[in-house]
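Heads up, one of the protein chains got dropped from this complex, but the rest are sitting where they should.
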Amino acid sequence: MMNLLAQATAPERNIWNATPGTSEIWIKMALLLVVGLAFMIGLVFVPTRGRRPIVMTFTFLAGLFYMAQLVWPQLPQAATRENTQGPVAQVSFWFQDATAVVGPIANILTAFILGLGIYSLLTIHGKRFARLQKDWQFSLLLLVSLFVMLFFGYWDWIQGLNPENAAKLAETPSFAGRAKDLLFEGMLQVMDAAMFSLIAFFIFSAAYRAFRIRSVESTILLGTAFIMMLSLMGALVVPWNNFIQESLAKGDSNAWVNFLRLTDISAWLSDNIQTPAIRAVNFGVGIGALAMGLRIWLSLERGGVSA
Amino acid sequence: MDNLYYTNYSYLAWVQIAFVMALMATILVSISISKRRKNLYIRRISGLNAIDEAIGRATEMGKPVLMVPGIGGLDAISVQALNIFAYVTRTAARFANPIRLCVMDAAVYTVAQEIISDVYRKEGLQERYDPDSVRFVSDRQFAFAAGVSGIILREQTAATFFMGAFFAESLIFAETANSIGAIQVASSTQTTQTPFFIAACDYVLIGDEFYAASAYLSREPVLVGSLVGQDFAKLAIISVVVLGSLVTTVQRRGSTGTETVEVQGQSVTRPTFIKPSELVMDKIFNPRPPEEASK
Amino acid sequence: MRDFEFWKMAVGVICTLGLYSVLYRETKVYRFFEHMFLGLAAGFSLVALWTETLKSVWWDKMVGQVDAEGKVTSMGYPLYILLLPIGLMAYFVFSKKSNWMSRIPIGIILGLWAGQQADNWIKTFWPQIYGSMKPIVPNTFDPIFVPGGAANIPNAVYVTQAVNNVIFLVTLLSVMSYFFFSFEIKSRFLKGTTTLGRWLLMIGFGAIFGSTVMTRFTLLIDRMYFVFIEFLKTNFFS
Partner (left out) sequence: MSTPMPKTSFAEKLMAVPSRALYLVLAIVIIISVFLSRPLPNQPNPPAADFYTALMKMPADKVVAVQSDFTNSTRGESAGQLEALTRILVRRGIRFILYAGADPQAPTVATNIVERIIKEEKAVNPSLQYERNVHWVRVGNFTNLDNTARLFQTNFREAFRGREDNGVDVLGTPPFEGINTINDLGLYVNVTASSTLDVLIGRLQFTPTTYDGVPIRSKLMAMVTGVIGPEAVNYYKAQQLAGLVVGLNGTVELETLMGRGLEGSKEAASANNAVVIDGRPSVAKLEGNSVGRGSQYYFALHTAMGLLILAVIVGNVGTALQKSKRGGKR
């Protein structure tokens, strides 16, 4: 297992790896795929009471890696394999290397599952188009946009695979490059930004409609928001601060009226109220996540996800 | 091996590991205790009492209920949101109310599909279950926002539940739903979004009320026990903070001596005080080998 | 004849205005841009899926890499192929009998997440706990007021600082007391504390609101800058 999860520096050979480009690697891959698929199909026949332990085991082992890493002695940054020996240190090194292998696993699995999401999108809109239900034209548009983006995205990517070609394309973009650029930067990114900026309108209308002085709480919220906004407006802050400093404090930087400078008020609120308030909420949320993590890791919850 | 030290065990660094282990142990112990006890107290959370009311309204109007479990990946937040939505779906299913569950992550979509079909199956209402009611809309934040807004506006959802990790899109959803007069229950674990939910929604769960929700709704011993454990963990944090403040106060009281320094051309004699890096609490909370501490 | 950059920008401006049309009401125009947006986004996800994720973190590691001179830079690890069937198990979610299998990949993802939480908690909250331990009694009474907490004598605790520290701790503790769920609070003092906690929390939320408004407006300003300065003014009025 050592060499599997802490992959050796090339071209070191071990039982888990193979030289790239050889037929050995393809044969191994094919065999392992068959084994994997057989395991998958085998799971279909697992009796009901055997199912929960299987899921629990996978979840537990996945979490165990990081939990073990936390409690296992960790080496200082200066330690290298040359200057540090001993079995404890070896395992520590193994943990360091293995993180690089274990880390991306969640990532890879999530990537495989993305297909399921796309499948959901395709069935909903495909059905609507096929049955010519209301708004079928828009569903068709969605599907067409999807495939156009897919087509040009991969065409452009394949063109860039060859390094010589890539350098040339950087100078004069190809048709595919242009098309992908238009679809991605010209449209998708701009629509992202446009949708994001809509929030400004919504904030404005929500503030007009909902921000009323009707309870202690809303008054406090509104008052603080006002002070915060004013302190962000330099054109107000600078003359106000100067007025306080020069006229009221008469230039004395230790005078107490200096506290009335807008930046001082907002900094005081931020240091002594806002920071501890948010910190207190986050302490709670942090403990909530810790407890939830524990319940998931040990599969303690019945009902819901780990039923 | 002579000058080797392990960063998580030397120089008091083990304290932090011991502390987090103790917190986890507290939670586990109170889970196992609560399995034997019944009727544990949970304080009222008004946002959760509003769920039934919101679904009732949707039933009267014959319009769908919309649920969004945040836009994070598959983690405790999404799972917790889906646990709450399992409850919402159960109620909606009994009233034969159509639901829309929009998700942004394919892995969350998988879990959602499973949980929701499970709810209908357990209620014996399988004929009411429509797999298309759980939808993967997009995995891009604002495409998702545009898509969900479209669904809200076109299907005129009467009740909306936004629970989970919400970011900027929170206000797009909340205002869009507000514009069609939907009754809204919302919660974000992102503290920064909570004020916007407060401004635009009818009921808001703040902070870890969200994590308390599934225990509150289901009264399941494991969850309630975990909630009790979480409270004790928070108490532990409070005690550490208070104790640390007291120790620091005692250590920093009084001066350690006097020194004479040049200030703007004049020599001034002033008291000296203990450096923060010499405090006991600093040694515990910022463990480091002696040579680094002396810098 | 305008160049490609001009047309790209022009298309962007049209898309922006198309999505803005929802501010008036949900029309066919909005529906058009919304569906195009969703389609493009899904298409891009599928492109990025291979080019940005699977190719480098899965395929290249599985088959190994060779540099231009044919020297092996990393060996291939065929076992990575096993992740494919595990990922495929998620697709059993629609099966009536075997939908439990989808929990295996989900369990692995959640397990990897859950295992990190303890360490994550330490790194996130340990410094914050330390940062909340503050001296609450001053060790010097001179001068009484130091605006902005700027200290003249190193490491001294001034009266103002001590007062501020008390306020800090009161805020922290009273807000935390609001989030106790399982203790029935009967004493009037504690009830008062939780109410105070809610009020202080509102100050925090107010500050968040003010700060967030800045971002939201800036983003709108940026879009207006894009449409009116970068596109209209530069192309037509200069």
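All chains are identified by letter, namely A, B and C, in their written order; residue positions are counted from 1 within each chain.
Simple rule for what comes next: a contact is a pair of C-beta atoms (placed from the backbone, for glycine too) under 8 Å apart; a residue touches a chain by one contact, two chains touch by 3 or more.
Source: prediction; values computed, not measured.
For the chain that does not appear, the touching partners among the shown chains are A, B, C.
The missing chain, though absent from the display, is touched by one residue of A:26, A:119 or A:226; that residue is A:226. Contact with the undisplayed chain is limited, among C:32, C:91 or C:217, to C:217. When the missing chain is restored to the complex, the residue among C:99, C:128 or C:195 that touches it is C:128. Where subunit B meets the chain that is not shown, the touching residues are 141-142, 165, 167-168, 179, 190-192, 264, 286, 288, 292, 295. Although one chain is hidden here, its contacts on subunit C can still be listed: residues 23-24, 48, 51-53, 56-57, 60, 65, 73-74, 112-113, 116, 119-120, 123-124, 127-128, 130-131, 148, 150-152, 204, 207-208, 211-225, 228-229. Hidden from this view is one chain, which touches subunit A at 77, 95-97, 99-100, 102-104, 106-107, 110, 163, 166-167, 184-185, 189-190, 192-193, 195-197, 200-201, 203-205, 207-209, 211-214, 222, 226, 229-230, 232-238, 241, 253, 263, 267, 270-271, 274-275, 278-279, 282.
Note that in this section only the chains that are shown with their structure count from here on.
Averaged C-alpha coordinates put the centre of subunit B at 13 Å from the centre of subunit C.
Each chain gets a centre from the mean of its Cα atoms; for subunit A and subunit C, those two points are 8 Å apart.
If you average the Cα atoms of subunit A and of subunit B, the two centres end up 16 Å apart.
Subunit C has residues 19, 22, 31, 33-34, 37-38, 40-42, 44-45, 90, 93, 103, 105-106, 109-110, 113-114, 117-118, 121, 125, 132, 169, 172-173, 176, 179, 201, 204-206, 208-209, 212 in contact with two or more other chains. Among the residues of subunit B, those touching two or more other chains are numbered 17, 20-21, 23-24, 74, 76, 79, 107, 110-111, 137-140, 142-143, 146, 154, 191, 195-196, 198-199, 206-208, 212, 230, 234, 237.
Across the complex, subunit B is touched by residues 70-71, 73-76, 79, 84-86, 88-89, 92, 109-110, 113-118, 120-121, 123-124, 127, 135, 188, 191-192, 195-196, 198-199, 202-203, 205-207, 210-211, 221, 278, 281-285, 287-296, 300-305, 307 of subunit A.
Taken together, the subunit B residues at the contact with subunit A in this complex read 1, 4-9, 17, 20-21, 23-24, 27-28, 31, 73-74, 76-77, 79-80, 82-83, 86, 103, 105-107, 109-111, 115, 118, 132, 134-143, 145-146, 154, 168, 171-172, 174-175, 178, 189, 191, 195-196, 198-200, 206-208, 210-212, 214, 218, 220, 222-223, 226, 229-230, 233-234, 237. Listing the residues of subunit C that touch subunit A in their complex gives 4, 7-9, 11-12, 15-16, 19-20, 22-23, 31-47, 49-51, 53-54, 57-58, 61-66, 72-91, 93, 97-98, 100-101, 103-119, 121, 124-125, 128, 132, 143, 145-149, 164, 167-169, 171-173, 175-176, 179, 197-214, 216-217, 219-220, 222-223, 226.
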